[in-house]
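Report on the structure given below.
The complex is shown incomplete by one protein chain, all other protein chains being positioned as in the whole.
Chains here go by letter, A, B and C, matching the order in which they are written, and residues are numbered from 1 within each.
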Amino acid sequence: MQSKIMNNPKVVDLEKVVIKFAGDSGDGMQLTGTQFTDTSALLGNDLATFPDYPAEIRAPQGTVAGVSGFQIHIGSIDINTPGDIADVLVAMNPAALKANKNFIKKGGSIIINIDSFNQRDFEKAGYKQSPLEDNSFEGYNLIEAPITKLTRETLKDSKLDGKSIGRAKNMFALGIVYWMFNRPMQQTESFLKTKFKKSPDLVEANIKVMHAGYNFADTIEALSSSYTVLSAKLPKGTYRNVMGNQAMSWGFLAAAENAKKELFLGSYPITPASDILHELAKHKNLGVKTFQAEDEIAGVCSAIGASFCGSLAITTTSGPGLALKGEGIGLAIMTELPLVVVDVQRGGPSTGLPTKTEQSDLMQALYGRNGESPAVVLASSTPANCFDWAYQASKITLEHNTPVILLSDGYLGNGAEPWKIKSTNDMPKINPNVAREGDDYLPYARDKKILSRKIAIPGTKGLEHRLGGLEKEDITGNVSYDPENHEKMCKIRSEKINRLSNIIPEQKIYGNESGNLLVIGWGGTFGSLYSAVDTLLKDENSVGLCHFNYINPLPRNTKEILSKFNRIVVCELNAGQFANYLRMNFQGFVFEQYNKLQGFPFTSIELESHFKLLLSK
Amino acid sequence: MQSKIMNNPKVVDLEKVVIKFAGDSGDGMQLTGTQFTDTSALLGNDLATFPDYPAEIRAPQGTVAGVSGFQIHIGSIDINTPGDIADVLVAMNPAALKANKNFIKKGGSIIINIDSFNQRDFEKAGYKQSPLEDNSFEGYNLIEAPITKLTRETLKDSKLDGKSIGRAKNMFALGIVYWMFNRPMQQTESFLKTKFKKSPDLVEANIKVMHAGYNFADTIEALSSSYTVLSAKLPKGTYRNVMGNQAMSWGFLAAAENAKKELFLGSYPITPASDILHELAKHKNLGVKTFQAEDEIAGVCSAIGASFCGSLAITTTSGPGLALKGEGIGLAIMTELPLVVVDVQRGGPSTGLPTKTEQSDLMQALYGRNGESPAVVLASSTPANCFDWAYQASKITLEHNTPVILLSDGYLGNGAEPWKIKSTNDMPKINPNVAREGDDYLPYARDKKILSRKIAIPGTKGLEHRLGGLEKEDITGNVSYDPENHEKMCKIRSEKINRLSNIIPEQKIYGNESGNLLVIGWGGTFGSLYSAVDTLLKDENSVGLCHFNYINPLPRNTKEILSKFNRIVVCELNAGQFANYLRMNFQGFVFEQYNKLQGFPFTSIELESHFKLLLSK
Amino acid sequence: MEKLTNKDFSSDQEVRWCPGCGDYAILRAMQKSLPLLNRKKEDFIFISGIGCSSRFPYYMDTYGFHSIHGRAPAFATGMKLANPNLSIWQITGDGDALAIGGNHFIHALRRNIDINILLFNNEIYGLTKGQFSPTSKKGIKTKSNPHGTTDEPFSPSDLSLGAKSSFFARVVDTNPKLMQKIFVEAEAHKGTSLIEIMQNCVIFNDKTFSSITGKDVKKDAQLTLEHGKPILYGATMNKGIILNKFKLETVIIGENGITIDDILVHDAYEQDSTLHAMLARMRPPEFPAALGVIRSVKRSTFDNDMNSQIDHEKKNAKFNNVNELLFSGDTWNV
Partner (left out) sequence: MEKLTNKDFSSDQEVRWCPGCGDYAILRAMQKSLPLLNRKKEDFIFISGIGCSSRFPYYMDTYGFHSIHGRAPAFATGMKLANPNLSIWQITGDGDALAIGGNHFIHALRRNIDINILLFNNEIYGLTKGQFSPTSKKGIKTKSNPHGTTDEPFSPSDLSLGAKSSFFARVVDTNPKLMQKIFVEAEAHKGTSLIEIMQNCVIFNDKTFSSITGKDVKKDAQLTLEHGKPILYGATMNKGIILNKFKLETVIIGENGITIDDILVHDAYEQDSTLHAMLARMRPPEFPAALGVIRSVKRSTFDNDMNSQIDHEKKNAKFNNVNELLFSGDTWNV
């Protein structure tokens, strides 16, 4: 083996490190990344992760299109994004190096499986010749490890077949990285024991290879030292690592339990929302009913049917699916039934960039239906708080009997971070607004304050009534073509949502409460905006961050916040939809925009430098 | 027979008259109205009509829900709306009287079929006792005609069965009204001869009854005189009477012919858009292909397929159908194919008020799709100009290869007015932007100026290529997941539409070019806004009307216009969607709103009084 | 349980179909059938899409839902999964079920969700004023194709049997007795019970079924199947159906040596749908049209399978409440 140290390795910042594992789709990089994540989490690091994989199940082996990556950001300090740029890259083949060449910090370490750096693989990656021979990676700490060879060597006495031996090489890479960051291997060992419990040979082989990698790193002295990232100073409590889609699923489970409702999901698979269906489908033991419908329309309609019959009913999808659900959502608005619609946004328009992230369904969520059809719109903003927003969406829909659209995105859904586990006992109560047997029931009579009607659930004696999509007569709920009644009902449907702003908390600001620059964001960009603003605040810039989770209605103090800053910039992963929405709602302000439409999150660096520019002008 | 003249009949304004025919759904009021319309049109009156019928095919006979009405406004002056309030009402039963009691001008004439004013019919209409016995209609000219009896009497020797005889009574009413307004009966006679050409008995009977009605009116002297409405001073030319949906259909026929394209319509029936399908289905002789699809999604997708293969392809629907088409429209945006989507709007949300008019699909047209997916949005504004806007939508979509959404509404679609026939030779040329055999074809290469790509039509040798909904690489059109490319393509798709504003005409103002109050409207409200502003202008108020047909992009001089007025009021039959859209696009203006959500058009009177209020403050 | 009557199932809403519409008779038959089912009034839901027929729920004094066009099977599926104790009746038209709603229709049948579907087949779009539907006879002239349709129609029986329908019955709107009988059998059947009702639209497609329902022809044009009984019809029930190789044939008992023993005996319970499909395809003038319960076979239902699975998982549960899940697996304390 050979280790070309092209330069003295710069000392990586031990407060936080970004590591990216990259290889072919078949190289097991997602598993490697997850293992490193779990081990780091157990050590008490704060962290955030983001997987990045191709749209094809298996794109051609060895090509750039086929590269699968997993990025993890760990720190002893507050971590809010998976990091802009990697301190350490593991590249299992030339394509992985090529795909990530702009994502490695100058002077960072690159661990390379040198066995895959041959002419055939260069060509597959679209390199004419070895990228290691020219000067492309001068200034980096290049660690060339013969990972394939040493894995085979390690397992030469194993009973495994060649294919399985080949597959173990990710464990070698993981071993190297464990050594680099001084991490124990027990967590992964016990994981392997559970995962392959039916095949002790596999367990043994994988553990052996991981240790071989670890020992290899220990021996080669490719790095001047190994690093430690101390545990973060997180609030006291029990933690676990959660992905956004998983947290979202669990939030619904918790809400259903606390509302004493059965949870019903009607859904059709679509990237990147399918994992919510997968996650909930696991938990039949908690009574959840998941219905994989024939399409998105059946997904939303079955949920409305279940809602009418008393379930906490949700439907989950991504952009193109939301387009199909518009008519159904309109019916839920007219019939004023509880319903949560989750849109895990991806790149659009049309099929667009299905595995990439974006925030471009906001307008569709607000207006993608015929007629005046206002719905509550919420957005989660970190992988972990997908839990809270699923819970909150459920609470609102059940207590106000009005549909809620909850926006997440591919970045949140697939991203992960540690979550301080809440007990269901500590969550806000949920009191579904339901009529009971014996009530004097008029389907469209309303609570004076919150303006919501009570629903009556089939099976309840004496409350038989008919709902439907034709305009309803106020109070009775009978069909009505009366002109004045229609106008009145349109106003009620909209006012019901506006009144929610009396109930939801005031919008908070992070940083300065007034001053020079107000940074506005919503949904999945929280981490990057927070990091960027945080850095600026450390330099005592006059800046505040106002990040929205309530979109419709907006918090009641929004206007007040806007009026306290000289300059406002709205940052979104779209062409300016929230900025436009603010313009509709608040006249007399100038909303500048900062937008990105590249299928990737903002980097903190690009935000910082843009904000600095704004602050300096 | 009895004619109670409760008052001296006020002399009706001979410049213009509003007449409303109302009766049971089975009473043939639509036919009666159409006949009066056609006759008046042939006499050279300007006019506008509006049918108003129940959502049920036949609601229970004799009830208010079952009343079918047809309103016509004729004049020797410019007529822009079917009128706010009737000068003459024909009420075939008590329900018809009840349904229209607030729509008759104080002192106007009410012709009543007294044979239907009996206790049973009062009750069906929800009257406790005869509305003629109390003082409700004091101050009106009430003409009580025994229409049923006299019809039977007239036909006592006819060979027709009782049912057919009963059905002829609408002709009696028509005869009365023809007499009142001094109209000849020939047009209707020849109409009857064609319509019932297979049954000479029916022809004879209907003509006989109409004459009986005419003679009856001549005899009874219920009216101090009969009236004449002189022919209007319309520009020279050949005229015909057209309904909005018909005009729209014909506009597409003309566009296809001038573009040398086959016309393809993929559609699924829905009120109030179905008549476009019906109209186009008639004209197979002109080569048009109408495909009644299994649903709206197949409607839009078949149209996109036909467009790819070289047709001028359209799909027609109303609000709930547009909701279903969103995903398909997104694909047309990504593939940059020509496509016209017509939405004849009705009352929403959900099934809403299917037979009533509204303008509440604007936001859906602009934003009802996933991702950043801008489409051209146009709106027709009078029944007759539905022709022009269908033509213009076709021209834009074929020349710019980008989908166009054309908004109409139930009021325009079913309304009618005289149309000065244009020859197809006098219409603007249409030059479809198509690649030819031998061209050096790159599917996503663009015209530098208008930014549109060329389409290549299957069957063209050498231009084989693949389209799809995944993000396209600039120039080549290959699938691309490249971040920068995605951002670039999103910008191009939006810029392509913005550039159209260089090509479309500047926005015009009616009335003052600057001053106190700018009235803004769009689409189907033109007639009422124009009438109201016209009246105010006659009183020398400082007011201008800016009525939009181009919604996206907006005309390039819009901002300039806005800045010339002290006050701006945006008037819409929704909760303020265009006002919000203007707020997004133009900051620094105060847009006041005037909205109505009652399933009916604005009346000129309510607009006038509101504008006066604004002008006085 | 209190005894219910048809009055208990009539809502206070005025019925708004055209005079003479076949829908009235179906409504009456339904209101008379429900009391026979021995179920609580509050346990019924009528769910419909959009169409003339889809207004049906408004006239029933039960829980009801007049939803959106074509999607009723999806709503019904959600309802039944949410509460398997309910008796769910879907009302749908030929356009609603087979045009825009075709997909949900076949998927409901495939899954065998335990609901009852009444398909009001009038071979036309009534509510939107008379366009042809996917069951309209090829060539009829309607507003949307004044030159005659070029669409080959679906056969509701073939399509639904192809989609694995476990229960298929057919009736005409002029036979209230048979409707009641079938409604009761449909409710008893576990799984998706599909009932095709040949319904007359007096306004837009009058007499489309007259070759079957016409007073003059009906004795020879209708055949009512009963499980386990020989397949006979005619004024004196002297005509019957036999199977000759692979084809059905009509015969007259007593002629050509035919006796009652030659006549096919109806087996609605046979899993193989081949013969059911052939019987359902019979049409005048060659054959009488088959009415009654043509197919009724046992097959596990979707709602029951899902609930058994949930019960099983609950019994073998790793977690009994959400807290146990939240704190399970790899956690750590700070």
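Here, a contact is a pair of C-beta atoms (placed from the backbone, for glycine too) under 8 Å apart; a residue touches a chain by one contact, two chains touch by 3 or more.
On a predicted model such as this, the values are computed, not experimentally measured, just so you know.
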{"item": "Shown chains touched by the chain that is not drawn here", "value": "A, B, C"}
{"item": "Touching the absent chain when the full complex is considered, from B:A273, B:C301, B:L536 or B:L573", "value": "B:C301"}
{"item": "Options C:H147, C:K177, C:K207 or C:K318, residue touching the unrepresented chain", "value": "C:H147"}
{"item": "Residue among B:L467, B:L500, B:C571 or B:L597 touching the omitted chain", "value": "B:L467"}
{"item": "Contact partner of the left-out chain, one of B:K422, B:K559 or B:H610", "value": "B:K422"}
{"item": "Contact residue for the chain not shown (choose from C:E226, C:D262 or C:E313)", "value": "C:E313"}
{"item": "Identified contact with the non-displayed chain, of A:T37, A:S76, A:T151 or A:T290", "value": "A:T290"}
{"item": "Where the missing chain touches chain B, by residue", "value": "38, 41-42, 44, 187, 231, 234-241, 250, 253-254, 257, 262, 264, 266, 283-287, 289, 291, 293-295, 297-299, 301-311, 313, 327-328, 330-331, 335, 420-425, 458-470, 478-479"}
{"item": "Touch residues of chain C, complete complex, unshown partner", "value": "100-103, 106-107, 110-112, 134, 147-148, 150-155, 158-164, 243, 246-247, 272, 274-275, 277-278, 299-300, 302, 305-306, 309, 312-313"}
{"item": "Residues in chain A touching the chain absent from view", "value": "56-61, 63, 65-66, 268-271, 274, 277-278, 281-282, 284, 290, 292, 294-296, 320, 350-351"}
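Quick note on the criterion: only the chains that are shown with their structure count from here on.
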{"item": "For chain A paired with chain B, centre-to-centre distance based on mean C-alpha positions, whole Å", "value": "46"}
{"item": "Chain B and chain C, separation of their C-alpha mean positions in angstrom", "value": "40"}
{"item": "Distance from chain C to chain A - Cα centre to Cα centre, in angstrom", "value": "45"}
{"item": "Two or more partner chains touched - positions in chain C", "value": "50, 68"}
{"item": "Multi-partner residues of chain B (at least 2 other chains)", "value": "65, 320, 350-351"}
